[in-house]
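Below is one structure, written out as structure tokens; the observations come after it.
Excluded from the complex is one protein chain; the other protein chains are retained at their positions.
Up next, chain A:
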Amino acid sequence: MVVADENPPALAKFLKAVTTVKADDATEILIGLLKRREIKSSRNVAKATTKLLLRFVSQNRHTKLSESQGLIKDVRELGRNLVSAQPRELVIGNIVRRVLGVIREECHDNNSIPGFADLPLGGRLSRASSVGDESADLGSNPGSGTATPHSGRPFSRDGGEEDIDAMSRRKSKAYIPPNLRNLTRQGSIALPNPSFGENNLQHALFSLLQSRPEELPNDSPGLKPQSKEPFEDKDIRGDVIEGIKELMEELEQVDEQVASHSETHIHANEIVMVLGSSATLQAFLMRAAIKRRFTVVMIEAYPNDYQATQEILKAPSKFTTPIGLKQPGKNSSARDEPLTTAELKATLTSIGVETILIPDSAVPAVMSRVNKVLMGTHVILRNGSMITTAGARTVARCAQEHSIPVVVVSGVYKLSPLYPFDPDSMLETGESSTVIGWADSEMVGNAEISNPTMDFVPGELVDHYITNVGGYTPQNLYKLVEEQYGTVIDTLE
């Protein structure tokens, strides 16, 4: 396994270009790369997207708090363009939504610091429960987002003020009652309402109205902000960039964080069946191998991983450059293509894990001897199902038949808030030539050949997801979605 200096060529090229050209051009470049499928693994796509968003936000003209709606709109537009370039790479949408979340959070934080957070609002607003009490809040508002996975709030997709509003609810730092919220949205807030006469409350209202300052009666002395810097002029760019950088760090650390759970899942002398060969999976197994002795049964995954697997069997020495255990995650970033099964096997063998390679057809036969099935994934969907390497569904179904637990390791950035209404449309169909040689005229003219590279695995077939933020069952995954994206799910597709 050759470890390149830093990044794979296509990604490296892009990361280099993105710092020198305008953000719009960088977007076009990335769209080109995505369309040509030059950036291959979803980790690298995520990295490129984050980097582009960083550049985009730092160059966007909307920097002020008051213009945050414009920024959100621009980012959403960018996200739509990127998603349409490769609609089946759901990670792009995930990253864009995460960044949108960061922006909303910043808006909210800045609003709340002078406006809400330090104010004893609770007693004054008629229907409000105490500040910071999210449970009370949720309890008092049915349909506020946590109840069912696919019950969005009716107004959650409109953008506009309620984005901030919803964010503030989620963060539970402040709470605005629904009636006031509605008024705000309609743009006809009743300022002269006698019960809102007090100065500090005017602050609260002021921050609510920040996105339309022209409606504020400027001559009213009580509405003038107290601090020296007006809120709407506050520059949120730095904070948003900070948030995006955190996201980038997360991407770098994912493997290590996931791997830290390995010891609790892989036990001594277990036989683990492994399908697919993501970097996360490799780090996970290698970490486990430090303390435990176990056997790995690898599935060959014809046809997309098949050739590399054959090669390793013929010339194993070519692949057995050992990789330092100290840096399990590092290796992954250095590759353009996802790891192949053969490479994973070679790596594991090099650190002394007993590895057995079986053809796909042998899975049902071997399943009864296996303690656990371990998989990587391409994307996890909000209802607990996932999209992963072709063949996974058969394996998972077989495991279910034998009551063998199926465990999936993945970074949380692969968790998509989308619901699979039409799973077929989420599956990528790859080159037909990997199934059968194009020169084979007998077949090419007469058989219809299709090579779906992905498989849809429903949540019922998965027992456990291990992410960098902990373990979840498919049934509880919606909570994680809520945590990561809030209740505002932007439509990017």
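FYI, contacts are C-beta pairs under 8 Å (C-beta built on N, C-alpha and C of every residue); 3 or more make two chains touch, one makes a residue touch a chain; residues count from 1.
Going forward, contacts and distances are computed from a predicted model.
The listed options are "Orm1 type endoplasmic reticulum protein", "Large ribosomal subunit protein uL15m", "ER membrane protein complex subunit 1" or "Mannose-1-phosphate guanyltransferase", and the UniProt record of the chain not shown names that protein "Mannose-1-phosphate guanyltransferase".
Only one of A:I351, A:V366 or A:I449 touches the absent chain when the whole complex is considered: A:I449. With the whole complex as reference, residues 9, 13, 16-17, 19-22, 24-29, 32, 35-38, 84-85, 87, 424-425, 429-434, 438-441, 444-445, 448-451 of chain A touch the missing chain.
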